[in-house]
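The other protein chains are all here in position, but one chain of the complex has been omitted.
On to subunit A.
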Amino acid sequence: MVLGQTKRISGTVTSSGDGTALNGVSIWVKGSERGTTTDESGVFAIDAAKGDTLRLTYVGYRQQDVVVGEANALTIRLELSAGNLDEVVVVGYGTQKKQDITGAITSISTQALREVPATSAPQMLQGRAAGVDVVHAGNKPGAGVTVRVRGRRSFNAGNDPLYVVDGIPISGGFNDINPDDIESIDVLKDASATAIYGSRGANGVVLVTTKRGKSGRTNINYDAYYGSSTIMRYADLMNGEEFAEYKRESRRAVISPVTGRPLYDDEDPNADVNSGIFDAVELQSITEGRSTDWQRLMIKDGSVQNHGLSVSGGTDHTNFNISLGYFNDVGILKGQDFTRYTTRLNVDQKIGKRVKVGMSTLGSYSERNGEDVNPYNAGADFGTLTENPLGIPYDENGNIIFRPTSDGLRTNPLLEIVPGAVINKSKVVRLFSSIYGEAEVFDGLKFRMNFGPDLRQDRKGDFRGSLTNARQGGDPAANNAENFAFQYAWENILTYQTTLSEKHQLDITGLYSVQSLQQEGTTINVLGLPVESLEYYNLGAASTINSVGSDYEKWTILSYMARINYIFDQRFLLTLTGRADGSSKFSTGNKWGYFPSLALGWNLKNEQFLQESNLFSNLKLRLSYGETGNEGIMPYQTQGLVSRTVYDFDGSSAFGYRPSTIRNDGLKWETTKSANIGLDFGLWNNRVTGAIEVYQSRTTDLLLPRVLPITSGYNSILSNVGVKRNRGLEVSVSSLNIVSNDEQGFEWATDLNLYTNQEQILELSQGKVDDIGNLRFIGHPAVVYYDYVKAGIWQLGQEGEAEQYSSIVGGVKVKDVNGNGVIDPDDRQILGSDIPKLSGGLTNRFRYKGFDLSIFAFARLGGMIQSTEYGTFRFLSGRVNQYRVDYWTKDNPTNAFPQPNSNLETPYFGSTLRYFSGSFVKIRNINLGYNFSERIARSIGAQSLRIYLSAQNPLVFSEYVSKYSGLDPENPTNSTPPSRVFLAGLNVRF
């Protein structure tokens, strides 16, 4: 072998993720014995010749080859590896290597978390993890999301997963965390994984780890984006001319009992005036062809911006990470915005060789405007979407007209966005800490104590001026609500790790913990403020006190947990967990719940017969079974309580108390037993990796009001009744479609996850009997749409049948399901459920040279939605505006929508018109970034520099939108319309 001239090569190895230096990367010259590792600053030096190949390997990163060229100094970035088996996963009270895991856990990588500039932490989960269904709770700035892990189990005890931040379980307010501070999110889904959080684990556990400092160079990161948001689409409403015609039609449908002619008589050439159905303003609009587009008056462009500055670094003994964050979202509807300021300090300190202490502290302050107001809605009495387009917003002097038409119910929506007229502002201050001390008592035995105090103060002020819809010219009203919550968790964890005879790995964890929440709230509600400028700052000045209230709540959970992880020969895995939880919410004797679980894993890849396989680079089978509990009910439910009544004698108050709750000494934990089978695989040297999970869970002792005959004096008692089942299938696949050994080459990777969950009620409080009153049906999901079945519209000539079936010609025809010749309540059917048949997320990432592009799509297919815009009171009554629908007239014998009728405030069987397919595919985000070369970065004094452009919500595919012009299938309850955001961002590291 001819050797080239060897030379001294030095370099630095960093992570492509956050750019930190990597300590301990192995580097060897291919085909030689020479090798080295990087130091704490990621620096290495090695002798190699030009043309030699350096191979770099590091746990959790993709192997990389670098060919030695002319340069003697190299900077190498290692790519994070998605499927790396040595990757460490947070499992609750500790971490485990991915290959040793037995439960169903989905980890969302830093890379995926970073792709979409997220406005809130839970939003980062959407479409990223199979089985984790995330739905936006609204389109208003600051609105939260609903997260469901493997469906709903409970009716009353809550279905929100447990969030654990840096080891401390928190309740509520996961929104307060700055997404930029999050390093990773792991979702525990099956009972084996969640059982360690036994009491709270029934709905899944979301583990959030925040960024911590690393030894080495001090890094300064600045991340920012700014963008503008525009309305995604305006609702397709009738314009003035169409509205006038619709109003006429609504009167053609009604025959005057006096004249025997329709209220709008087409024989009269001057019917617009003579029928009296139009007021002066409307008539003028009709004459002039004038039409007010209320939507465009109410909507403006909004903006979103985010700035994050963090400094991290450390020495051998001390690591730190400090960050400041600012987020501001100004909505497209005036008066709606959200601003969040966050600070974070994470510190870890080693004391000697065996002791470590540290803390992470989050400070957050947010302000949100307009949470409880929505002048955009499709209300029967008020709202932009239903405002008469023939009305006019301003008088000749440019002043807002209080009532745009003579309709005495409807006030001008523009009044709601006059500064100071409607104030709805909430402020939240939060201080959350996680403090720990850890000592290695002797090799393998560690004791760790976590203490997590969490303080949260909410304050909401609400003011409605005189000239608003709420007050209708009456006295101004104001309202103050404050809530103070203190929660803490105190955990003592003992772990012991050992390996016996090289083949037996044992990992034992024991836990004792206390968690408690205490909250106090006050509310004051007044009317008749003398001066509007007082807003809600001087409630004492009001003439009338509407109500005053305060409350207090406290609960405590005590827990003991033990877990044994045993691994034999890297092939057979066993996890045994037992947990005991005591909750103050249950009565003596039922306070404690016991939650065992068992999981088995078999690393097939480590078996002889697969060692040589070129196809499988990983294959693991997992089985688990376990029980988890749910106690998420309000405290004090076991007590026999009285509730307050109001009365007066000649104006003197006569408050009273009446029995309201029967004592229920038998109330106990709601329990979910679940089984999971999982298969993890890696193919072709982990080019394709993924997992398939199948599960079934059965929830018993559902905390559900057991209904009672009211003759007993009580309507219901919260009891453990009912059974529910969830079954599902989850598939996640990550594929490196095109890889390049060259850092500059073209790469394409795809992440796909698909999941389905089937929810079934098996029993209710009266056994296998439907509870029609609460719309709960045996064998069906918890939320179903139960109504008459629309079969079309009654047409001319069908007068007799229409009457027989309780409708009219031009009215909705519904199916006589039981065929008894009349429409009665028994003709109602289960039409569908809000649960999609299939959900999923698809991310495609491309990279070439410095460019990276990612496209993220999210889909929910096969569910049903109930649209508020189509179910509005006064829909098709000829009084308020609405979607431009295909309504029936004598000349338009459609089967779509009934004839407008001014005599009907809702059409006969009008509720059948509001059900739609909830299927949609949303392109949630398209992100195009460019990483500047190091040379350019250095020229501005930075280590790395990246810029990106991002389009959020650029496209939506949905029948509800395209065919029925609905606003948002994800959120069909007439909130703020969705917006589309285009933004530009910057990541720079110094």
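By our rule, contacts are C-beta pairs under 8 Å (C-beta built on N, C-alpha and C of every residue); 3 or more make two chains touch, one makes a residue touch a chain; residues count from 1.
Note that contacts and distances are computed from a predicted model.
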item	value
Among "GMC family oxidoreductase", "ABC-2 family transporter protein", "RagB/SusD domain-containing protein" or "ABC-type phosphate phosphonate transport system, permease component", UniProt-listed name of the chain not shown	"RagB/SusD domain-containing protein"
Among A:G289, A:G398, A:G773 or A:G819, residue touching the chain not depicted	A:G773
Full-complex contact with the absent chain, from A:G24, A:G713 or A:G745	A:G713
Omitted-chain contact residue, chosen from A:T57, A:Q639, A:Q804 or A:S962	A:Q639
Full-complex contact with the absent chain, from A:R233, A:R403, A:K815 or A:R884	A:R403
Sole contact to the chain not displayed, among A:D293, A:E905, A:E934 or A:E959	A:E905
Interface residues of subunit A (partner: the chain not displayed)	257-258, 270, 273-274, 276, 279-280, 283, 351-352, 354-355, 403, 406-409, 437, 439, 441, 447, 449, 470-475, 492, 494, 512, 514, 516, 527-528, 543-548, 550-556, 558, 582-585, 591, 635-636, 638-642, 645-659, 662-663, 706-715, 717, 766, 773, 806, 822, 824-825, 903, 905
